[in-house]
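Below are the structure tokens for one structure; questions will follow.
Coming up: subunit A.
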Amino acid sequence: MNNGFEPNIIGFLCNWCAYTGADLAGVARMKVPSSLRVIRVMCSGRIDPLFVIKAFLKGADGVMMMGCHPGDCHYQKGNFSARRRFMLLRTILDNLALEPERLGLWWVSASEGQRYSRVAEEFANKIKNLGPSPVRGEIFL
Partner candidate 1 sequence: MPQLLKISKSVDEGTKAFLEFLLKEKKVCGVITLRKIHGDQGIGYSLITRPDDLEEALPLFPLMPANGGKILSRLTLRGSPKEPVAAVMKPCEMRAFIELIKRKQGSLDNFVFISQTCPGVYPIEMSSGGDLETLASRYRENIQLGENIPETRSACRTCLHFTPPNADIIVSLIAEKDLDKSCSLFLNSKKGEALADGMAGERREQTLDSPELRLLHNKKKEERKKLFDEMGTEMRGIEGLIRLFGKCIGCHGCSYVCPLCYCDLCFFDSKPNESRPISYQGDLERKGATRIPSGTIFYHLGRLAHMSVSCIGCGMCTDVCPVDIPVSTIFSRVGESVQKIFDYRPGMDVEEVLPFAVYKEEEFQEIGEQ
Partner candidate 2 sequence: MSRDFTPKIIYFMCGWCGTGGSETASAYHLCYPENVLPFRVNCTGSLSSVHVLRAFIEGADGVIISGCHPGDCHYEDGNFRARRRVATVKSILDSLGLGEERIWFRYIAHGEGKRYVDTAAEFNDYIKKLGPNPLKERNDT
């Protein structure tokens, strides 16, 4: 199915919830795909759309954004902003037919190690099925 393709996935994780959730998953020895590279941000609201665009243009096959559940943001409303930015990005990618399905947003709390492991695994499988990003080999960027 995947003919040996190992994707490059970038995850932007909120320091307070998803990142701790990832920690928990690690401590509990849950399975997390090795293709996911995690970048810790202080809040999902800190994820500048440009970070995501840059990740894609540098050849990432998928990008995960993770933040606290609505209402649980450490900074009260960062994740609501993140949600709007996610919608913006998805609309732009969709409009340009740049495979918006390679971008995802999930709410993962600090105690949801299991959920973290599951969504990461699911997303990695989805990307594997999608195959490598067409941006990867482009030299005229």
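The criterion applied here is as follows: contacts are C-beta pairs under 8 Å (C-beta built on N, C-alpha and C of every residue); 3 or more make two chains touch, one makes a residue touch a chain; residues count from 1.
The candidate set was assembled so that all candidates are chains of the complex that A comes from, given by their letters.
Bear in mind that the values here come from a model prediction, so they are computed numbers and not experimental data.
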Field: Candidate number, among 1 or 2, whose chain touches subunit A in this complex
entry: 1
Statement: candidate 1 partner, complex, touching residues on subunit A are 49-50, 53-54, 57, 59, 67, 69-71, 77, 80-81, 83-89, 91-92, 94-99, 105-107, 119, 134-135, 137-141
